[in-house]
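Every protein chain but one is kept in place in this view of the complex.
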Amino acid sequence: MSERTLKYAHAIREAMSAEMRRDPAVVLFGEDVGAYGGVWGVSRGMHVEFGDRVFDTPISEDLIVGMAVGMAMRGMRPIAELQYADFVFCAGAEVFLSAATYRYVHDGAFTLPMVVRMACGGGGFGPEHSQSTEAYLMHTPGLRVAVPSTPADAYGLTIAAIRSDDPVFVLEHKLLYGMSGIVPDDHVTELGRAVVRRAGTHCTIVAWHDMLRRALAAADLLDHDGIDVEIIDPVTLNPFDFETVATSVRKTGACMVVEEAPRTLGVGAEIGARLMEEAFGYLDRPLVRLAIPDVPVPTAEHLVDSLVPSVDDIVAAARGLVGKR
Amino acid sequence: MSERTLKYAHAIREAMSAEMRRDPAVVLFGEDVGAYGGVWGVSRGMHVEFGDRVFDTPISEDLIVGMAVGMAMRGMRPIAELQYADFVFCAGAEVFLSAATYRYVHDGAFTLPMVVRMACGGGGFGPEHSQSTEAYLMHTPGLRVAVPSTPADAYGLTIAAIRSDDPVFVLEHKLLYGMSGIVPDDHVTELGRAVVRRAGTHCTIVAWHDMLRRALAAADLLDHDGIDVEIIDPVTLNPFDFETVATSVRKTGACMVVEEAPRTLGVGAEIGARLMEEAFGYLDRPLVRLAIPDVPVPTAEHLVDSLVPSVDDIVAAARGLVGKR
Amino acid sequence: MHDGDRVGVYRRASLARRFEARVEQLAKSGEIPATLHMGAGQEVAQVAALAAMRDDDPMLYGHRGSAYWIARGMPLDSILCDIAYRDGGSNRGKGGPMHVVDVGRGVLGETGTLGGNLVIGTGVAYAEKYQRTGRVCIVFFGDGTANRGQFHEACNYAAVAKLPVIFFCENNGFGLSMPSNASSAVADLATRAAGYGMPGVVVDGADADAVHAAVASAAARARAGEGPTLIEAKVVRIGAHFLGDREAYRSTADKDDAKANDPLATLWASLDPETCAAIDAENDLLITAAVEAMRTRPMVAASTALERVYADE
Partner (left out) sequence: MHDGDRVGVYRRASLARRFEARVEQLAKSGEIPATLHMGAGQEVAQVAALAAMRDDDPMLYGHRGSAYWIARGMPLDSILCDIAYRDGGSNRGKGGPMHVVDVGRGVLGETGTLGGNLVIGTGVAYAEKYQRTGRVCIVFFGDGTANRGQFHEACNYAAVAKLPVIFFCENNGFGLSMPSNASSAVADLATRAAGYGMPGVVVDGADADAVHAAVASAAARARAGEGPTLIEAKVVRIGAHFLGDREAYRSTADKDDAKANDPLATLWASLDPETCAAIDAENDLLITAAVEAMRTRPMVAASTALERVYADE
């Protein structure tokens, strides 16, 4: 068998299981990841196969991440789960200070082959359980940041994250857990290589996670109008494959970033600034950023829906962007 | 007396003292702020005048910020000190989640008139005691962010922060604590109004804190070469007075941002993206961002000096930027 | 407690139980979202604790159930509208049932991340003491939450600063799927109090009188300026962590045990059955009326999502 059809959550489980079979240094832990299978069901059943290599921790986020640092320093390859991506702040010192700097400040005496997995995005859980915190992580030297948007990358990035000798933060999107897709066996996604998910000529759209799905849906609608967009999935945000974005923009002359995080200093800001620095002559229209306006994520889904860029928003913005040519 | 010459640290002390005299709801607390006077000496002597309204807390950063939230909810106007701006992560959940969302998520049932003061920048203390964490805060809806760069603004912004009904994070720069300057009495700095620190025509430089001081020094050198730069101090980053920056760039056609934080997703990224969105036609050259390359801040001063933009770096970059016209 | 007080506890605890059963029905039918964490098994302790406080004593509640709000007299329809994201609730869809608020009744909301309540509650207590209001803050939280760093920082500081706060831990034996004896090696979390120099008390959460007495004496102590108390009420979680949790991690025996030791049944058994029946009939009318009222309300307008981030909005 050279490929399987898997759901995103299942693909992550398969990836972790495959690595755990291969390498006894890998363990998985966090709140409710054992018998419960994780609040998102990602590790369901793994404790049966792997026994206490899949273990529950108390509700102690600083411990979860700090422990991963210590384990990684001593030759293990820990996978820590935080239930929500917002909880990077519950483990703030250990994420942004310890994990990010422990290697550097000890001048390379340690590598930190650790993974922190967490669920981001979506609605219904309020402002402390819905954030997509990738921009905070991307501003932090020392941390790798992966944003799988398909079951194949959910698999391949999880494998790559486990094998990486750096701390890799994998943001899994809640609304994608149930998404099905083809997962090639032995697929390892390269960290730092963006993928053109749809080739096009009229404008470049950069999007990931659920926003990528929406952008692809928008592209189909735009196609009917004769608007042909190119869609880029960055796959990882650190390293960030800016070259692929720049190449696309040099061709299309226009760029839109769609993201599920506050607009100010969202990832789109960095993309915009780099385009201005490195692809200045090629842009013939202003950048467009679709993002959450600068408010916290409310609880009610219909409020969240009103804030997060929709397929229609993307269609309208792309029309505007292309019309301005 | 309508003005005084004060050092930056002293100006902050005077501001806090003035507000504490005026309003009994104001208190100051944090680690070593009492008898010790604060690790930076900012509150030296205040406990003598104000007794237990200036009080020490244990080494418990989550408590310090969380307590400020609770006090603010109940009619007080707490000023909390974190010894270093990096420690926003030691209080991560209370800063980025509680302080940022408690009002919003309870639909305005509370206002949170709280101030968190902290020292940023500089060298000699390593990657967990040297960061300028303003970009993290600026990406967080619900938090106001102030960056005083002169004794007058150290005074005026501290007053404004205390009087504000929102959580205001004031980043004080370590290398500026000893800087002297004129402080007008009763000076209240408006939150959200940038200041043109030097008028010029050839390019716009946005800088704050020590980078502003360096930019001003660079401007003098550039002047000898006939290069006339305009320098903008944003004063606050949330609210951010983009209009003043845009107006300047519409005049000069070129923009450089200088900052003491990692380049990727530093504040310069947002300025770049907004220029691209809102002043697109007026830019005739690419944006320039001078910042710390994407590495943690090392400990040794001479290593830090090699990373942080210097006066010479600014001069060279401005020459390049203007030469490219 | 007097007999009358005990009846009062029953009235509110039973209302919460029946109300939540109705919420569960409505959620299962899809009429409202399924976001409330059910409080069944913990209502008696919650209501008895609050009965020992003044009505304006500030409280930060836990995420488990509606009894906290009911005990403070919040109208059911308002609570239901918060759960349903409809107009007429307290937070207009921003916070849903996790962030019900009523400052006038001392209902000060809750942090979404566990542990925040304890440090914020310590700040509230500081303000009460500073302003000499004579009020005492009560903070509710679970056994799982007692393992967060904030628990430690708050307990330690409140004790050394002698702040008027009661840390009320509802030990229901689980933090989501994790049994308390797997999350900590200590049997009684209240023993931690000694490490902060404050009293720690274990009470049977099925014994309304015991809970009431423990809280009353902690409140008196706090009001007298003697500082905080850590109270641990042993309670049972009759239902799942939330709707949709199938509790595969939990033995049937444990579930049966919880049901067999239902504190509300114990309280009921100590009271006159006819009084209880009459109360429950009244409660059911209140619930029906609240559901009707909720149904007349529209969903909150999407525009609210942009409001009240900052003070001037």
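By written order: A, B and C. Residues from 1 in each chain.
Keep this in mind: contacts are C-beta pairs under 8 Å (C-beta built on N, C-alpha and C of every residue); 3 or more make two chains touch, one makes a residue touch a chain.
Owing to the predicted nature of the structure, the values given are computational and were not obtained by experimental measurement.
Looking at the complete complex, one finds that the omitted chain is in touch with A, B, C.
Summary of contacts with the chain left out: across C:Met198, C:Leu264 or C:Ile279, the touching residue is C:Met198. Per the touch definition above, the residue from B:Ile182, B:Ala199, B:Ala300 or B:Ala316 contacting the chain not shown is B:Ala300. In the full complex, the hidden chain is touched by subunit A at residues 27, 57-58, 60, 62-63, 65-76, 78, 93-94, 97-98, 101-113, 141-142, 144, 164-166.
Contact residues of subunit C toward the unshown chain are 147-153, 156-157, 159-160, 182-187, 189, 191-198, 227.
Residues of subunit B in contact with the chain left out of this view: 31-32, 34-36, 39, 56, 58-62, 86-87, 89-90, 124-129, 293-296, 298-307.
In this text, only the chains that are shown with their structure count from here on.
Identification of common neighbours of subunit A and subunit B yields C. Between B-C and A-C, more contacting C-beta pairs join the chains of B-C. Between subunit B and subunit C the centroid-to-centroid distance comes to 40 Å (mean Cα coordinates, whole Å). Between the CA-based centres of subunit A and subunit C the separation comes to 36 Å, rounded to the whole angstrom. Residue numbers of subunit A whose C-beta contacts span two or more other chains: 86-87, 89-90, 126-128, 294-296, 298-299.
Subunit C has residues 94-95, 98-99, 111-113, 115, 149, 304, 309 in contact with two or more other chains.
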